[in-house]
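The other protein chains are all here in position, but one chain of the complex has been omitted.
Let's look at chain A:
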Amino acid sequence: MPQLTTTSPAPVKRNSLTKNQLPGWANWAVLAGSLILGAALSTLIGFNVIAWALISAALFVIAGYFVTLSVEGGRKAKDRFVTNIIVAAFIVALLPLVSVIWTVLAKGIPGLSMGFLTTSMNGMTGAVDNASVQNGTEVLGGAYHAIVGTVLITLWATIISVPIGLLAAVYLVEYSKGGALSRAITFFVDVMTGIPSIVAGLFAAAFFGLMFGPGTRTGFIAAVALTVLMIPVVIRSTEEMLKIVPNELREAAYALGVRKWRTIIKVVVPTAISGIASGVTLAIARVIGETAPILVTAGFVNSINWNVFSGWMATLPTFIYRQLMNPTSPTNVDPSAQRAWAAALILIVFVMLLNLIARLIARIFAPKTGR
């Protein structure tokens, strides 16, 4: 039998609801304490910012646990511990993002000039780079040919994959009745999203290799490889968008005697067009940065090639790769590195712009779902 005792009223002002709780400033106090202690400890092993941050973070997590344990009890302490770990995970995830963007900006901006955007690497030999390093003059050569290649190949991939992707999505949403075929298509579209990009490149190379002889490399083959990567993305996003078109719209059209295909073309697709457009833009953003499939299908050149059906082509990603792996001048790699980073900056700007456009389209022209 537990013994009943009468508790005397608490002498302090805190009421029973907030008893055994840390005050709001406790967390900040622990943080300040661990930062100071972390600075002291990291000075012992030779001060640097990374060591300071790591030691302070570890101290903060541990101290937070024990401070909470002493006042609020074990369960709350565990909660505090996990919360701190999760916030730490988020900060850890942000570090590479910040580092990548900072590196690309810092290393890419010096190489960016009108000359870089409007000249190709045609005639750029190691001697030119050596001379520019020795004389301290501007780095010559640029990525114009790679920009042309990127735009053309991506354009062709879009032209092929958008109609196919759109029609397939229309089939899945409007025509299929949940049969085996549509379930197979849905399943394999999902599986296709996971095809490694280099395998898509190998497929295109193998396919055209059989038709036009091995070693055939053109921009169009690269576009076919990108199509394999792009179609599933287009289908998935279009499918999602068509699904949220309210059924009332379709029924209203049918009630007016409109045929099914005209309903789809004139009512369903226009209602969802903003979502479809943003999905397509995201798909373009995904394939524009692909390197491996281009490398095995379009080869690499230093001169401008406007014809996707004949001759090798360069794109921005392969340009970056080649400049880093095979610098134009093996003895002076700095000009090549500078060109690579400038091209990386252009590529990232392309991709970010596409993402931004996709989000804007989706937000401004959001479909009216009738809710």
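Everything below uses one rule, namely that contacts are C-beta pairs under 8 Å (C-beta built on N, C-alpha and C of every residue); 3 or more make two chains touch, one makes a residue touch a chain; residues count from 1.
Throughout what follows, contacts and distances are computed from a predicted model.
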UniProt protein name of the chain not shown, from "Acetolactate synthase", "Protein NrdI", "Phosphate transport system permease protein" or "Benzoyl-CoA 2,3-epoxidase subunit BoxA": "Phosphate transport system permease protein"
Residue among A:26, A:39, A:140 or A:164 touching the omitted chain: A:164
Residue among A:83, A:118 or A:310 touching the omitted chain: A:83
Touching residues (missing chain, whole complex) on chain A: 75-76, 78-79, 82-83, 85-90, 92-94, 96-97, 99-101, 103-104, 107, 163-168, 170-172, 174-176, 181-182, 184-185, 187-200, 202-203, 205-207, 209-210, 214-215, 228, 231-232, 235, 253, 256-262, 264-266, 285, 288-292, 295-296, 299-300, 317, 320-321, 324-325, 337, 340-341, 344, 347-348, 351-352, 355, 359
